[in-house]
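Before I ask anything, here is the structure I am working with.
Missing here: one protein chain of the complex. Every other protein chain is in place.
Each chain gets a letter, A, B and C, in the order it is written, and its residues are counted from 1.
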Amino acid sequence: MTAEALDRNNRASERKWRRRSLWSLLVLIPLALAVESYDSVKALLGNNDLFPRRVAWGESARFGGSDWKLTDLRGAFGMSNLPPDSVPVLADFQVKIGDPDLQKLWLGCKIVLVDKDGRRWSPTSIVSLKTPDNVGNCISAIFSGAKSGDTLDLRETFLVPKEATKSVRPSVSVASERPRFLLFQLEKD
Amino acid sequence: MLAVAVKPLVLTLRLWWRFWPQLVAMVLLGIVFGDLFMQVAARAALLNHMAGLALLTLVALTQLIVTVAMFQTLLPALPAVRAAQQAAQGESETGPAGGSARLARMITVALLPFFAYYAAWGFLGDTVRQYSRVALDMAPFGEGAGNVLDVLDSRWLIVSVVISWLIRRFATAMQKRGGSRSFWQIVVVICETNWIFIGLYVISRWKDEAIAWIMSRNIFSALQAAADGATHPIAGAFAAPMVPVEVTSVDTTTRLVNLFFYMLLPVIWLVLAALIYGYDVRDDKELMRVHRRVERLGERYRAIPKFLRDFAEHFISGYRSRYLPIANGVRITLSSGVVLIVTLIVGYRLIDWLAAWAWLGMTRLIGPHELDTWQVLSEGVSLLFGSPFQDSSTGILVEPLRISFLAAILETAFALPKRQVGESGQPSGPTSPAEAQHA
Amino acid sequence: MLESARSRLKAWTVAGIGTAAAIAAAGVLGAFGARHEPLPVLAPASQIDIGEWLLRPLKAYVTAEKYAYGTLLKPGGKALVLEVEMTNRTAKSTKDYFDVLQAGSTVVDPATKPFIVLTRDSTMSPELHPGMPERMAYIWQLRDGAAVPASFDLTVIRKTYKPRDNLYGLPGWFNPTPAGTLTIPVGAGPAGADIQP
Partner (left out) sequence: MMRKSANIVLLLLAVVFCYGLQISKPHYGDLIGPIPARGKLADTVVGRAFEVHAEKIEFARKLKVDQFGRQKVLTTGGVWAVVTVAFAARAESTVVSVASWRGPTGLTYDQTERLSFMNGLLPVAVDPGLPRKARLIFEVRPDQANNATLLISEKLVAALDSQAEISLGPVTITADGLPGGAVDTLDMAEPL
C-alpha cells in the first residue's frame, strides 16, 4: 500500500467517523440530558402542582386514597381590621377516608385558591375565624387518626382581593399525587 | 515572536472545526457513562463504603478514556507530533491498523501511565469530591452514612487491593490461556487502575499530613510575617474603617502558592497530553541525552548488580515514570520558548475563565426561577459549560476546545525549528508535514 | 533461572525491609503530627484574636439567683457567668460563637452547653454584626454541690477561613482547633469591676 493510498484511506475513515458522530449527537445530546437531569425532573414533578384534574360541582374525586368533595366556598364579608379591598374566603371540604395511612398519603397537603389568571393564594394567618370543633384543616387531619370509612370536615381560610373573589377556585394537592392536583369547579361553572 | 503565539490559536480553531462532532460525541459518552457509574458507585457506597470506592474506579476510568480518546482523535491532524512519535517507536510498528482497533490499542497503552500521572497530581480528588457529594445527597439524613470516605483511613483497603490483585492474576492467566483476550485485557486494566486509584489516593492523604506537619514547623512563618507586614500595616484604631478578616486571613504566601499552582496546571496538562501521545513514557533515552553527566550516571547505574537495580526499580520506577515525563515535558516546553509557555498558560486559563463567566451569563439570561426548575435548567447549562462545581468540568462547548488547544500547543512545540536543530545528532528531522506522515 | 529467583527473593526481602522502614517513618511523622504541643497560655486582660472573633474577657462570677440575664437557671443550682466583649471581625453577621469558649471540666460538666446572652437586653444568642463590639455573657450551670472556685480555666477555640471548602467550593470557617488557654479569676458578683488591661 502506498503512502498516498494510506493517507486517502485515513481521510475517508475520518470523514466517515465525522458523519457518524454528527448523527450520534442526535441521540447522545437528549440521552445525556435525560441521564443528567433524571433526578431533578423527578424532584420537579414531585414538588409542584402542574396538571389539574377538574372536579365538577357536587361530585367527589378519589385523591390521595380518599374521596374529596367541595361542599362550600363563600366570602365572609363585614369583618374589620383587614387590608382594604380584601375578603376572607372559606373553603369547606368533606373527605371520606379510604386508605387511612394519611401520614404517608397526605404528606405535604396543600389547599390553595387559584383564580382565572393562575394566581394562587395560600391559607392565611391574618384572619382567624372561629370554626366548629369537628372541623379541622388538611394538616390537622393527617394526625386525626381517622379510620377508613370516616368522614372528615375540613376548612381553610384565605384572604383574597375583592376583584379576584369571582374567579377563585379551590385546589387540593398532596405529595403522593403530584404533579397532578384537584381543581374544584363551582355550581355556576 | 507573535507568530508563535498566534499559530497555536489558529491551529486550535482548525482542529476544533475539523473534529468537533467526534469530540462532542465523546464528551457526551463520557458524561452518560460517568454519571451512570457514579450513581452505581454512590448506591453501592450506601451498602458498603469499600465497594463504592472500588466502583469509583470505573468513573475515573471513564473520564480518562474519554480524555485519551479525544487526544488520539486529533492525532491525524498533528504531523509534527506523529513524526516524533514514529521516530521514538522506530519503524517496527507502522502497520496500517484500522481506525477503531488503533484507537483501542492506543487507549490501553497510554491509559495506565496517564492514569498514574493524573492521580499523582491529585486530579482524582475531583472525582472523589463528586462522589462524596452524590453519596451525601443520597444518604437518608446525612448522618454518618454520608461520610463515604472514612474507608480511606481503614485497614480494609488492603483487602480491596489484595482482591483486585488476585483478580488480575486470574485475568492474566486466562489471557495466556487464550480465552477472549481483549475481555481479559480490560479486566487487567480495571484491576490495575483500582490499585492506582486507591493506593495513590491513600498516599496523597498521607502526603498531605506530612506536608501539613512540615508547614506547621514555622519554617515559613518568618517569611510570611515579613510579607504580611509589607501588605497589611498594623491595624489602626477602632475608628479606622474595618477590613473583614476574610480578606486579611489569607496570607501572601498562600496567595503566591495558589497562583503558582494555578499557572502550573496548564503545564501539567501539556505534559499529560505529551504522555498520551506516547512520547517516551518509559524511555529515558531522550532525557539521558540532555547532558553528558546524566548519561554517565545512567551508565554507572547500569553497572549496579541486577538485584539491587531490581530493588531500586521497585521503588523508583513509579517515581521515575512519574517525574521523567515531567522532566521531558518541562524540557519540551522550556525549549519551545517563553512565548509558547505563556500562550499555553494564559490560553488555558482564559478558556477556563470564559467558561465560568459563560455559566454566570447563562444564569442571567435565563433569569430567576424556583429552585426545582433551576435544578433542571442547570443540568442543561452544565452540559454546555461544565459543572458549576468546576471540578473536571466537561461541558460540550468547553472540553473539545480545551483538548484542541492543548494538542495545538504541543504540535506547535514539536514543530518549532529550534527543536529540530537541537536534534541534529539524528538523521535530520522532518522538514515538511507531508514527509513526516510518510516517514 | 535459579539465579533470577534468588535475586528476586533478595529484591523482595529488601523491598520488604524498605516498606517497613517507610511505614515506620510515616508512623513517626504521624506521631509528630499528633504530638500535643503545650497550648499557649493567654493573659486574661488582653484582646484575644481567634480569626472570626476578637475576645476581651471582662469579668467572671458565680450567681445563685433564679435568673441570670433573663435565663431561667436550675432551681437550687449555681451558675458561672463569664462576661466577654466580642467583636465580629468577618464581613457578615454571624452567631458562630457557641464553641468558642470551653470552660475547664473541674467546675463545669463538659457535656453541658452554656447559655449565651447579649447583656444589653438579655437577648438569647443573637447574631452579632461586623465591627460592632458587644458584651456577651456565657452562663454555665455549675456541677451540683460544687464549691465556688477562686478561678477557672478556659480553652479558646479558633477556626480557619477557607475561601473554598473541599466539597462544594463555598467559603466558610472550618477546622476548630484550640488556640490557647487562660485562667480567669472568679469575682464576688455581678457588681464586680471589669478586668483592666
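Keep in mind that, in the parts below, a contact is a pair of C-beta atoms (placed from the backbone, for glycine too) under 8 Å apart; a residue touches a chain by one contact, two chains touch by 3 or more.
Only a predicted model underlies this, so the values are computations on that prediction, with no experimental measurement involved.
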Query: Which visible chains touch the chain that is not shown?
result: A, B, C
Message: Just to verify: which one of B:9, B:263, B:384 or B:397 makes contact with the chain not shown?
response: B:263
Task: Kindly state which of the options C:55, C:68, C:118 or C:156 is in contact with the chain not pictured.
output: C:118
Task: In the full complex, which bits of chain C touch the chain not displayed? Write them out.
output: 91-93, 118, 120-121, 123, 126-127, 129-134, 164, 168-171
- prompt: At which residues does chain A meet the chain that is not included here?
  reply: 83, 86, 112, 118-122, 124-126, 158-161, 163-164
Query: Which chain B residues would touch the chain omitted from the figure, given the whole complex?
result: 241-242, 244, 258-259, 262-263, 338-339, 342, 345-346, 349-350, 352-353, 356-357, 359-360, 363-364, 367-371, 374, 378, 388-390
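Criterion: only the chains that are shown with their structure count from here on.
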- request: Make each chain a node and each touching pair an edge, then name the shape: line, ring, star, complete, other.
  value: line
Task: List the centre-to-centre spacing of chain A and chain C in whole Å, with centres computed as mean CA coordinates.
output: 48
- request: Could you please state the distance in Å, as a whole number, between where the Cα atoms of chain B are centred and where those of chain C are centred?
  value: 40
- line: Residue set of chain A touching chain B in the complex reads 1, 3, 6-7, 9-10, 13-14, 17-19, 21-22, 24-25, 28-29, 31-33, 35-37, 40-41, 43-44, 47-48
Statement: Given the complex, residues on chain B that touch chain C span 129, 132-133, 136, 206, 209-210, 212-213, 242, 244-247, 249-250, 306-308, 310-311, 314-315, 389-391
- prompt: Which positions of chain B touch chain A when the two form their complex?
  reply: 19, 21-22, 24-25, 28-29, 31-32, 35-36, 76, 96, 98-99, 370, 372-373, 375-376, 378-380, 382-383, 396, 437-438
